[in-house]
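Complex shown without one protein chain; remaining protein chains in place.
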């Protein structure tokens, strides 16, 4: 297993991240392992850290004596009880969590914010909708959630039918 | 991931086990997954069980309504607070935990019962020893443990020197 | 002992039974085969599909299991069948002990309107309003005019805020009456509503009772549950910061009178509204163990489930009112799978990581684990986190410390909300009422917490990213494991 673990070390790494909507370039030392003292750089700013992975997803990071308890949670990291979301632009990235179309113009998707069951579909393909108009109602744990159109436009697709069980992030309606 | 998990299912399985010093043949259904109701057999005795893996190494087993909380611990399983050691004679076995020579005649190994440091070596190769005679003393956490010869005979090998750090199971002395 | 429930309360009852040497039988729906209450039971039987209406609410199926395995008692926990008088009667008819009050007492005190009549008979102060259900809008208008606006419409069979409407003037009454009535119909199968005066900024304070079959009943102090959202309790504490020894005694004795008048036995809770002048008004009685019972256990040193089982066996209460002594302060946070950034909508799903708080004074009643999939089908409560300390301030600070340690990965939770409440000046000064939380939430975004330098976050994220392959070897595998087991269950274990 020692080998297996060691194999986790990788060649010189530059990681492009988006943290709090801001693009950052993080350089980690070559032959890096996420343990021990290492010289890093963020957008060229040098940062000396000492990192130790206690168990997968739980890391102690020392920066000039300051200790940060860091826990990985999907596409975010929890430090001191606060969650910081991030995106990685990297082959080995945690990306692809984001649904399609977020933040863009053109077609906009209405996605399920939580797993649940579809109890009402309020629009059909071709309908004109206002921004904020309810399009689908889903229910979980006895609570109903009316999902609204993100923009004014035409419904180009309805991907949900009453009774469907949907997962968080599923695209239910697309508005063009 | 569902695929990945599903890939865990294996072809028809017969597992030869040693439990409490007794050899047993366990048959598990083909296409088995360690979940749900299944017909098993132990040395031909049929046993219907319903198994559910909660997390890796933690299993709930139902046998005619009786519920067993089972936790895997290396080459043993803890059920109801009691540990049952087992050995698997199987390609996918958990075997190889045992050190060499245990339970056999001929050469017998004196192995470290715990990690520690060697503080005294009481015999040299070629010495004659009695059964129960002290051969090596190792120390951990300030406590010393004198290891004794499992049989009368000649010391054929001494694999430890004062000051060595040894791991549990390391062969320290072999008596012929 | 058969436990007719699921989740943390089923596990909590199972543990109490083990401590008393009582064998336990769990029941489970298809969503719960891999649940902790099953893992910890001596026996376990499937009762039905995931929806509660086909499983945990099927008293007939559950009693059939009890008969088959020869269980001689059933503990209903809270929710589900716990306040169902028919189920209690069916148990009795089968010679199975129902761990709770007799059906007769449940009938009297379980219905809000009948309970209010009993309260009047017991000379208990209550909010002015209609004692019985209202026949129609006309009667509603008459009663409202009599007591004066604002008034509150409530479902007679209700609870948890369903079928409730505040009405500030007569013009709104007709619409509110229809809405409340139909919501009550949908929620409880009875559209009966009643009406009472709306108390301004009331505190919700309740008295815990425990009664035996020999006519003894004690009150175990109060709990304050004023921090609510949509009439759902969010934080409970004991004792209340505003209840004096004298007020406690008067509320407690009134509650005991009511219980004895109805021949009440076992654990029960009498809820009151308390106004700014420390007047208390009877609200309703809950004829079961409450979700928030742990805070009472922490400050009394008692175990309410042990007491439930002993009185159910016919034993006299092992303590008198004089033996009940409150010490220290306990606070409970109800941690829910819900998304604070999305109007607190439920966020069920797979828990990919769970880092629990610990240390002195921290108790957690919880039945989830890393790899558990929180089902869609039930209440989204994940955990009851309780902090005990010698004083209220210390208990608050201890809870904040524990919340900082707590990480639940994979689903959204309301942990951040508690950090915000517990650092709020009004809460810390105990300036709270049942409208406090909604006002605080309406007041706008959370105060910005002390933040970690951006560069540090970036390096941490990068380090986790490059170890992600190892990472995926673990947490997601737990996911796979359980999804796969799930699949196995559905597909009859064949690939």
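Points to keep in mind about this one:
So that you can tell them apart, the chains are marked A, B and C in the order they are listed, and the count of residues begins at 1 in each.
In the analysis below, contacts are C-beta pairs under 8 Å (C-beta built on N, C-alpha and C of every residue); 3 or more make two chains touch, one makes a residue touch a chain.
Please read all numbers here as calculations on a predicted model, not as lab measurements.
The hidden chain, counted over the whole complex, makes contact with A, B, C. Residue in contact with the omitted chain (choice from B:59, B:118 or B:174): B:59. For subunit C, the residues touching the absent chain in the complete assembly are 11-12, 15-16, 18-21, 40, 294, 297, 301-303, 305-306, 325, 327-328, 358-361, 363-366, 388-390, 394, 397-398, 400-401, 404-405, 470, 473-474, 477-478, 480-481.
For subunit A, the residues in touch with the chain missing from this view are 1-2, 4-6, 8-9, 29, 31-38, 50, 52-56, 58, 60, 62, 65-67, 69. For subunit B, the residues touching the absent chain in the complete assembly are 5, 8, 10, 13, 15, 17, 19-20, 22, 24, 26, 28, 32, 34, 40, 42, 45, 47, 49, 51, 53, 56-59, 61, 63, 68, 70-74, 77-82, 84, 86, 88, 90, 92-94, 113-117, 140-141, 143, 145, 165, 168.
Basically, only the chains that are shown with their structure count from here on.
Taken as a graph of touching chains, this assembly forms an open line, each chain in contact only with its neighbours along the path. Looking at A-C alongside B-C, one finds more C-beta pairs in contact between the chains of A-C. Touching two or more other chains at once is no residue of subunit A. The set of subunit C residues that touch two or more partner chains is empty.
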